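A single protein chain has been omitted from the complex, and every remaining protein chain is retained in its original position.
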Amino acid sequence: MFFQLIVSGIAIGATYALMALAMVIIYKTSEVLNFAQGDMAMLSAFVAFTLLTENNLGFPAAFAGALAFAFALGAFLEFAFLRRAKEPNVLGLIIITLGLEMILYGLASWKWGSDQKDFPFPVSDFDTHELGTVVVSDLNLVTLAVALSLMLLLFVFFRYTKAGVAMKATQQNEVAARLMGIRVNRILMLTWGISSVVGAAAAFMIAPVDTLDPNLMWTPQLKGFSAAVLGGMTSLVGAVGGGFLLGIIENLFGGYVSVEFKSVVAFAVIVVVLCLRPSGLFARHYVRKV
Amino acid sequence: MRKGLILALSLALTLALAGVGVAAPVRGVSDTTIKIGQWGPQTGPAALWGSVARGTGCYFELLNAEGGVNGRKIEYFLRDDGYQPNRTKAVVKELLENVGVFGFASGVGTSPGMAVMPDMIANEVPWVGTATGSTHWAFPPKKTIFAVYPNYPDEAAILTNYILFTLKKEKIAFIYQNDDYGKGGLDGAQAEIKAHGKSLVAEIPVEVTDTDLASHVMKLKQAGAEAVIMWVLPKHAAILLGTSAKLGFKPQWVACSTLSDAPLMHKITKGLWNGVIFGNFAELPDSTSPLMVKYKAAFDKFADKKSDHWGVFFYAGFGFVEPMVEGIKRAGKDLTVDSFVKAMETLKDFKGIMGRVTYAPGERQGMREVFIGRCGEAEVTTPDGKQEKMGQAVRLSDWIAVK
Partner (left out) sequence: MLEVRNIETLYGLVMALRGVSLQLAEGRITAVLGANGAGKSTLIKTIMGLIEDQPDKGAIWLDDKRIDHRDTEEIVRLGLAFVPEGRQVFAELTVQENLAMGAYTRRGAAVRADLERVYGLFPRLLERQRQLAGTLSGGEQQMLAIGRALMMRPRILFLDEPSLGLSPLLVREIFATIARVNAEDQTTILLVEQNANMALSVCHQGYVMENGRFVLAGSAAELANDPDVREFYLGIQSEVSVKGYQRYKRKKRWR
C-alpha cells in the first residue's frame, strides 16, 4: 500500500507540477497570480476535444492544434487585457485575471455546455503494469513522461536559448532588458503563451481520468498554486518539486490518516511552509524583482 | 325606507366582498392561464441535471397543445440559477414578485432548494417535485410543499437490501459525497444493514473538489468490499470506476438513482459503467408504456435535440411534475392555493411514469419506491458509420417499496 500511494502520488503530482510551472512562469515575470490559468487550460482541452470529435483529426494533429491554440490564447490575453491595465499594480492585475477566469468559464459553458464529456485519449488509464504489488497505468507513465519532458524542454529553453535567457533577464530587471533592445511586451506575450501551453498539457493529462467539463481545472489550479507556494513561487525547480511532493503527501495522508481531510492537506501544507520557510522549500534565495 | 336602502347597500357590499361575481385574484392564475416557475442549473457544475427543467418545459408544451389544464394554458418560466443557492433565492424572488407565479414545479438541487424553502413556507407557495431525494422537503411536512422523488435514505435502504438478499453479498462499502446528499444515502444504508445485524465494511467520504481518488479506492480495496454503493457526482463516479479499474479493484458497483442515466454514465466512464446496478425512479427510456410513448413523441416534436437527449433526466422533468398537474386538474376551475393543497391530498397511488405517488394531510413524501436496473450494452452505429458500444439500462426488478 505504501508504495502504491507513493506511485499514485507521483502520478497526480506530475499534473500539479505542470500547473505549478505554468503559474510560476507568469508569476516570475510579473508577480501576477494568474487565476485564469486553470480555465485557459480547460478551454484548450475543449479545443482538443472539438478537434478530435468534430473535426475528426488524429491525436497528434488535434493535440498540436490545441497546444497552438493554447499559445495563441495566452499571448492574446496578455496583449488584449493585461497590457491594457493603466498604471498596473499587482492587485489590479490579479483582479483582471479573476475577471478573465469568469469570462473563459462562461465562454466554455456557452460553447460546449456544462455537462460531463468523455475526453478521448490515445493511451488508457486501464492498461496497467504491475511491479510487485504496485500498479501503474499507461496513462500514468505517459503523464509522467510528458511532464518530465516538458520540464526538460523548459529547462533547456531557459538555459540555452536567447529567447529563454531574455525572458529571465526581463524577469530580473525590466529596464535593463529594454536597454538591451529586448522587446519586453513581446517577452510578456511569449511568457503567457508558454505558460498557457504548459497548463494545457496538464489539462490534457487530467481530462482522461476526470470528465471534461468547464470545472475540469478548478481543483488542479488550486493544487498547482499550492505546489508553487511550496516551491517558493519563483523557482521552476521548486514548482516541480512542490508538485510531486504535494501529490505524495496528499496520498499518504489520505491512505494513512484521513481521506476526509485529504483535500485540505494542500492548504495545511502551505500554511506550515509559509510559517516555517516563507521563501518555499526549494528556493535557494529569494530575490525580489528590482 | 332609509333603513331598507342601507340594508340593501350593505348586502350588496357583503356579496361583492364575498367574491360573488368578482373573485379575489389568485397569484399567477387567470381564466386562461397558470404561471408556473422553475429553477435549474443551465450552467455550472450541476448543469447535467439542468435537463430536468427543460423536460418540464417540454411537458407543458405537450399539455398546452392538448388544450391546457381545465382550459388554462400553462405559462412556464425557467430560470438558470447555476446551482448557486444565492442565485436561486434571487430567481425565486423575481418569479414571485415580478412575474407572479402560482407555484414552482420541481427545481434542481438540495442546497438551492433549501435556500428558498423558508420563502416558500412563509408565502405558502405551492411547490411540487423537487428533483432531489433529500428528506428536508417532506419531513416535517409543510402545507404547500410536496416531495415526489423517493428520499435518499429509502433508496439506499432498498439498494442495500437488494445487495444483501438478491446479490447475496455481505461486505458492503459506501462511498458518499460529504454533504447532505451523500449522508442521506449513508444513513439509509447504515440503518438497513444494522437491521440485519451487520455493518458496512467501509464508509468513505468524497469532497466535491476531490479529483484524485486513489487513496479512497485503496481504502475500499483494503476493506475487502464485495459491493460498493456510490452516492456521488457523475464526475466522481467516473474517476472512481477508472481508478478502481486501474488498481485492479472489481467490486459490484451499486449507484444512486442520480446516476441512472446509463448511456451517459457508460460514455463518461469509457464503458466501465457496464454491469453497474442502480436505483431508478422512473421508467426506462425504451419503455413501451403508453405515457412514455406519448412523452417520447412530445420530445421528438418539441425538444431541442442539440442540448438534450431522450434520457432519464429529461423525462424526469415530466415525471416530477405529473402529480402537480394532477393536483391542478383535480382542484377544478376554482384554483386557489387551498383548493390545490386539498386536491393534492386526494392523490392515492397516483401513477404516471414514476412510482406510485400518495399524499394525505400530514404526508408529503409522495413516492416511496424505486426499481433496480443494471447497465448493459448495445451495439449502435454512429453517424459516421462506426460500430460503437452504448450503455443501456436493463430492468432487474419490479417497483420495490420501502418497508
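Remarks
For reference, chains read A and B in written order, and residue numbers begin at 1 within each chain.
Heads up, the rule we're going with is that a contact is a pair of C-beta atoms (placed from the backbone, for glycine too) under 8 Å apart; a residue touches a chain by one contact, two chains touch by 3 or more.
Keep in mind the model is a prediction, meaning the values are calculated, not measured.
The chain that is not displayed touches the following shown chains in the complete assembly: A. Annotation: of A:N56, A:S149, A:N173 or A:S258, A:N173 touches the absent chain (contact as defined above). Touching the omitted chain from subunit A are residues 162, 165-166, 168-169, 172-173, 175-184, 287, 290.
To be clear about the criterion, only the chains that are shown with their structure count from here on.
With centres set at the average Cα position, the gap from subunit A to subunit B is 38 Å. Chain contact summary for the complex, subunit A toward subunit B: residues 1, 4-5, 8-9, 11-12, 56, 106, 109-110, 113-118, 124-126, 128, 130, 135, 137, 206, 209-211, 213-215, 218-220, 222, 247, 250-251, 253-255, 259-260, 262-263. Taken together, the subunit B residues at the contact with subunit A in this complex read 41-48, 50, 178, 204-207, 209-212, 214-216, 218-219, 222, 234-235, 238-239, 242-243, 245-248, 264, 267-270, 272, 307, 384.
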